[in-house]
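As you look at this complex, bear in mind that one protein chain is not there, while each of the others sits in place.
So, chain A:
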């Protein structure tokens, strides 16, 4: 838990800067105590229960310490190898030394880490550790090669060289379907081995589709609610909010009931004589999009309503009295005024959709899984937290990039009629 240990944050060189920052923080806090104090619990909660765990987890993407800490001497020696042919003798000697000195539990984690890179590495490491212990003495290279011929070929050494670094880029590359060649050059994997690029593209496509549909459905709905008489507006508002108060899982399960083969939708279609046999709705992209749109709709409707309610009706009258048609008035006056609400809604829907997990899992087929489903697999089944962290990292990057772009283009100032 690096972020908890004070030894990592205070370094000898920057103590002056640290003091300055500390003094500045204290002064700022004292000056704004009436604001800062009530904020403290929330702030501390966000930092300790949200930001730090996320940062810690994301740092696992490049953290090579699980490997380096087990074979420190090898890590040092192999850094001097150029990756061509076989490593020099001192690397073999270092590995033999490291493996005989390491605890069995550490050797097991090392074997698991290296097996993520290539099947068979686990067996190779465990076997070497076991047999080295039983038989002492002899020249390191000959001993390893006698245990398994694989030690006489460069593949395993390249994996060790790439993994045994305090800062490793392996997971970052892997999460983009890239691989580093023996010479250090990076190339895209062969088509059949690619997995993540396609799933990222799918995640973005699904999220964008849901966002667009939500805007198309939500904008008129918000307009109707904002401009309806008080009683009607209250009822419409309730209808918007009701699903919002139901848990996401319950709503997803409700869609399962509707979409399944002998479900409500197929029942209605058959009853109406439109078809003789039920259609496949469950486990399709259609089901995922419909359900996600249903779940996300309030996130675009609510900000829009609050913005629309603040637009005085006489703005539109003014536009029309100056000769604008109804449509022109809507596009040039009304729409720009609603952009803050629209961009808030779009950002909410898009960023939340990117991380969807339960809905694609329950309603989608194998070809509808999103990046979160892969993250879950790597966290829970493979225990490959480094790769999971790298996948999550890109998800955060996408979300931030989207916020930046939408925040930039949909800001009302640019669009306002001058």
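Criterion: a contact is a pair of C-beta atoms (placed from the backbone, for glycine too) under 8 Å apart; a residue touches a chain by one contact, two chains touch by 3 or more; residues count from 1.
Basically, contacts and distances are computed from a predicted model.
UniProt lists the omitted chain of the complex under the protein name "ABC transporter substrate-binding protein" (options: "Glutamyl-tRNA(Gln) amidotransferase subunit A", "Ion-translocating oxidoreductase complex subunit C", "ABC transporter substrate-binding protein" or "Phosphoribosylformylglycinamidine synthase I").
Touching the chain that is not shown, out of A:152, A:240 or A:379: A:379 (per the contact rule at the top). For the options A:26, A:39 or A:54, the residue in contact with the chain missing from this view is A:54.
Note that of A:84, A:146 or A:195, the residue touching the chain absent from this view is A:195.
Note on the undisplayed chain: of the listed residues A:72, A:120 or A:182, the one touching it is A:120. Against the chain not shown here, chain A presents residues 1, 4, 48-50, 52-54, 56-57, 103-105, 108-109, 111-112, 115-116, 118-120, 122-123, 126, 192-195, 198-199, 202, 260-263, 278, 280, 282-283, 354-355, 357, 361-362, 365-367, 369, 372, 374-377, 379-385, 388-389, 392, 395-396.
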